[in-house]
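One chain of protein is taken out of this complex; the other chains stay put.
The letters A, B and C name the chains in turn, as written, and every chain counts its residues from 1.
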Amino acid sequence: MPATKATCNKCIFDGNLLQTKIHNIGATLVGVDKFGNKYYEKLHDTQYGRHRWVEYAEKGRYNASQVPPEWHGWLHHITDSTGDELLEKNAKAYIVDHKENFSGEGEELIYHSKGHALNPGQRDWTRYQPWEPKKEEAS
Amino acid sequence: MLLPAARLAARRLLGLASSSSSAASESAAAAVARRLSPSPISYYAAAGCSSSRLFSTALNYHLDSPENNPNMKWEFTEANMKKVNEILSHYPSNYKQSGIIPMLDLAQQQHGGWVPVAAMDAIAKIVGVAPIRVYEVATFYTMFNRTKVGKYHLLVCGTTPCMIRGSREIEDALLEHLGVKRNEVTSDGLFSVGEMECMGCCVNAPMIAVADYSKGAEGYSYNYYEDLTPKRVVEIVEMLRRGETPPRGTQNPERKNCGPAGGNTTLHSEPKPPPCRDLDAC
Amino acid sequence: MAFFARALRHSSPYLRSRAPPAGAAVAPADPEAPPPREPVGGARVELPSNPEDALEVFVDGHAVRIPKGFTVLQACEVAGVDIPRFCYHSRLSIAGNCRMCLVEVEKSPKPVASCAMPALPGMKIKTNTPIAKKAREGVMEFLLMNHPLDCPICDQGGECDLQDQSMAFGADRGRFTEMKRSVVDKNLGPLVKTVMTRCIQCTRCVRFATEVAGVQDLGMLGRGSGEEIGTYVEKLMTSELSGNVIDICPVGALTSKPFAFKARNWELKGTETIDVTDAVGSNIRVDSRGPEVMRIVPRLNEDINEEWISDKTRFCYDGLKRQRLNDPMIRGTDGRFKAVTWRDALAVVAEVLHQVKPEEITGVAGKLSDAESMMALKDFVNKMGSDKVLCEGNGPNPPADLRCNYLMNTSIAGLEKADVFLLVGTQPRVEAAMVNARIRKTVRATQAKVAYIGPPTDFNYDHEHLGTGPQTLVEIAEGRHPFCSTLQSAKNPVIIAGSGLFEREDQDALFSTIETVAKKFNVVRPDWNGLNVLLLHAAQAAALDLGLVANPTESIKSAKFLYLMGADDVDLGKVSDDAFVVYQGHHGDKAVYRANVILPSSAFSEKEGTYENTEGCTQWTIPAVPTVGDARDDWKIIRALSEVAGAQLPYDSLSGVRDRISMVAPNLVHVDEREPCTISSEVKPPAKQQVSSTPFKTVVENFYMTDAITRASKIMAQCSATLLKK
């Protein structure tokens, strides 16, 4: 399939994945989130501050917004609790599923405000109700 | 460790709660319960009773029922109509509304102890005011019953002197004997128990008043029974049930009217005037 | 230079007055006695002519002169001190039950309830002493004891007297630890929402219902802390003034049901304008949020509506948002309307206009038309060569020659001086609710007698139903009727004729009979003019002033080109089938179904217009919101059409139209003034007609739905469904 081929091409060309794979050697796999992103940590033999990283599940169109909020804190050294621990600690029923940022991925994926022409349920803000001539034909 | 006074108060409160839980509407009970512990307000509590003690026998608004609705036909009997005219003759003809209270009383006697909304409408028509003006009067005075009461409406005094002398026990005995809650009518329609404020018989406390509606407006009586004990009050109820007339006033055989029990202990002779009035001593 | 300009721009007059005014003697008065203040709200006081009937009291050290019979509270108002209050309302009787208005009076052992205490000569009243403040704080604590703390979800929040006054006198915490009282809400109908737990038992609503509205349904039930306002039995408040209880309620117990949770009052922009749903011209404030009218509230005008308005006035506003015409439309050959541009629509109208004969052109102004548009319509139709311009509701031959023949000459406020009313063919309760409120006020205050000739109808005061037809009137004129003796002994008799009489065949004879009655019983005197006509529609008086008086029956029947300017109640059955009908208006109401071209115009809340009310007082509407869609002001449309039709009208601005009006009817440019007519009606020739025996008809069948706006309103539809159901 051309799409698969393209992604394969990309990961080879930008070398990012390759570099990450090399980096992974000797690192601990701390956890895997529900999207399949793998989180690594290497405490020794690496520059402090660069000792936590993620290997995206998405090999082609990866971006930072694919990291769910529970892992974000760990990844950015905000907390030492891993995403799995955080999920266990405050599992809230009202938390919605994480969605990555789809900007630039196509109009249909982007949020449009209520009155926007591309919002499927586009809202008419008119605050009066006009008289419809058609009704008269019916009556 | 509670102080004795606090313990007493707590017991009183519990007693109040139990007496009211056996009282007429759930609202009273709910209200007391509400006071004891801030529990979620039930609909009845919200609807029924805003003060913690329910004096009036009914809500402040009317709910239609087969025996009490505005479409019912109600008028004074011929004999009572004469009384109505007599009442009206006391007032100038453009101030007929002054007669609302005596007429409500008359209507209550005629209708077996309570005033249906149709009777209030009839009175409004007679005195020529809007019905709401009569409703206002009838809801204000707790002596007007707006729901059904027994033929003998037993009113237990609940004011301080009687309460100290055991009016709660009197009421409990009555309610237990009749098997009703407060403001509820017995199944045979003969009795109901209500609470009343001080009726001025503190000297012979505790006391109850019995409003006898069994004989209509003509044979209406309103008697006090004083110096009661839980046992005696049950006897009185039984006498009333048999159609007898218990001796009114004090039930203490040793007492005469409101004199001291067992005869006078003082004032045996002509009292001595106070020294300042003793002119001879000057 | 730029700095100089900016400096000038920022120097508001307020800042400038910091410097002592040139030439004016700045006399810093005695620092001990501050200068007297203006009475609260600029209140006027009529001091009696006899100085002995006035007395002097001292409020916080100021001496004020007041007439005898004023209360302490009123004396304070005259002195410019606003006393807090809940139960006292200046237009209701005094109850004296809220105790909020306590003040200290020298030599009085206790604080005095100022609303109920008559002011006595030399009284020394102190309104902001520690005693008064403490007393009010105590009252406030009791009031707040059982008041729920639900201001954030209360519709009154932000315009609540209790909220305001608790800011001044409320404690920051309560000492009441029991459960708060709660009360069952009452159902008062589709207009008034109740949250009775918030009620503080001021009884203003009870007094309003009893005294002003005349429906004795509300009362105070129960006693002590169980006391509540209610109807006892399930009953709706069937009054045409019931909406006013929303205003007089000092808390959020009675609020507007249609407005509930729609907006907070601080979001609203108030525009002071007038009402056009009847001929009274009640003063209102239209509260809008952005481009939307959110509610209508009354505004003080002692001469017209005091501080009340009818339910129709208050709740018709949702009609302004429904069924609106927003594009010019032309009916195609298939009978369907198509939206077109203004240019096309006007071109089509102008083309047809040139194809018909001049005398076949008829213009009809609707009942909501303003004077400017009626002037433009008349000028335009006249310019096209026709004189058939009329206003609906004015009948075949209205008495338009003299203003006193169609106005309320006594004036609405003047009705209070009357002692006998004779209502001929008019049901003021549905025709003009505010006039009816005045009559009721008079009847209550002075036991004035009311006699009525017309079909059986509802009155909310004592009245004598003399008869149903004109025969009774003739009997009175001939002195055969028993009511004559009452009229004879009356000091200030008033005759009110309904404008429904205009529609009758025998109207000339009727009016001359009424004049005979007036002459016979001295109704019109130099010092008293008791001969009145009660008009029905907002446009009527101005239309008669401007001379829109063509005969509707023949002009409409003969018309080949019919221009309906918001006229929905003309008899469309009479319009000939080949007539070309232009409907210019703001609502898709009755007449659009016959129209060939629709021109959208703006409603009264969206335009500047001049209206004359039934007593001859000229008032302006001020636009509150933008108009909808592509609609335009009425007079502008006609002005544009005149240009397309080649008969250009000589004015192109509102002031231009008003200049033109001032030539035809100068009274219409004197705004906010009532111009009484001076010419006596005696010059009228005697009528040749005979009075027919047809009984008078009811003119307003449904109080809640009388015009295009109210017919489009859902609230009004709900009202007529629930309240008029008998």
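Keep this in mind: a contact is a pair of C-beta atoms (placed from the backbone, for glycine too) under 8 Å apart; a residue touches a chain by one contact, two chains touch by 3 or more.
The rule is short, and it goes like this: contacts and distances are computed from a predicted model.
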Exercise. Hey, which one's the missing chain according to UniProt: "L antigen family member 3", "NADH dehydrogenase [ubiquinone] iron-sulfur protein 4, mitochondrial", "Exosome complex component RRP45" or "LSM2-LSM8 complex subunit LSM8"?
Worked result: "NADH dehydrogenase [ubiquinone] iron-sulfur protein 4, mitochondrial"
Problem set entry | Chains shown that the absent chain touches, full complex | A, B, C
Problem set entry | Per the touch definition above, residue among C:E56, C:D82 or C:E554 touching the missing chain | C:D82
Exercise. Any idea which of C:P148, C:G270, C:G469 or C:G656 touches the chain not displayed?
Worked result: C:G270
For this session: Spell out, residue by residue, where the missing chain touches chain A.
Result: 113-116, 123, 125-127
Problem set entry | Residues in chain B touching the chain absent from view | 92-94
Exercise. Please identify, in ascending order, the residues of chain C that touch the omitted chain?
Worked result: 4-6, 8-9, 12-14, 16-19, 21-24, 26, 28, 31, 34-35, 37-46, 67-71, 74, 77-78, 80-82, 84-85, 90, 93-94, 96, 115-118, 128, 156, 159-161, 164, 168, 246-250, 269-272, 283, 285, 289-291, 297-302, 307, 606, 608, 620, 622-627, 671-673
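Criterion: only the chains that are shown with their structure count from here on.
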For this session: Specify the contact topology among the chains shown, as one of line, ring, star, complete or other.
Result: line
Seminar exercise, completed: CA centroids of chain A and chain B: separation to the nearest Å works out as 75
Exercise. Distance-wise, how many Å sit between the C-alpha centres of chain B and chain C, to the nearest whole number?
Worked result: 52
For this session: Enumerate the residues of chain A that touch no fewer than two other chains.
Result: none
For this session: Provide the residue numbers of chain C that touch chain B in the complex, in ascending order.
Result: 178-179, 181-184, 186, 216-228, 230-234
Exercise. What residues on chain B touch chain C, complex-wise?
Worked result: 34-35, 38, 41, 45-47, 49-52, 56, 60-62, 64, 70, 117, 129-133, 135-136, 139-142
For this session: Can you check the complex and tell me which residues of chain C touch chain A?
Result: 290-292, 320-327, 329, 335-337, 587-588, 592-593, 628-629
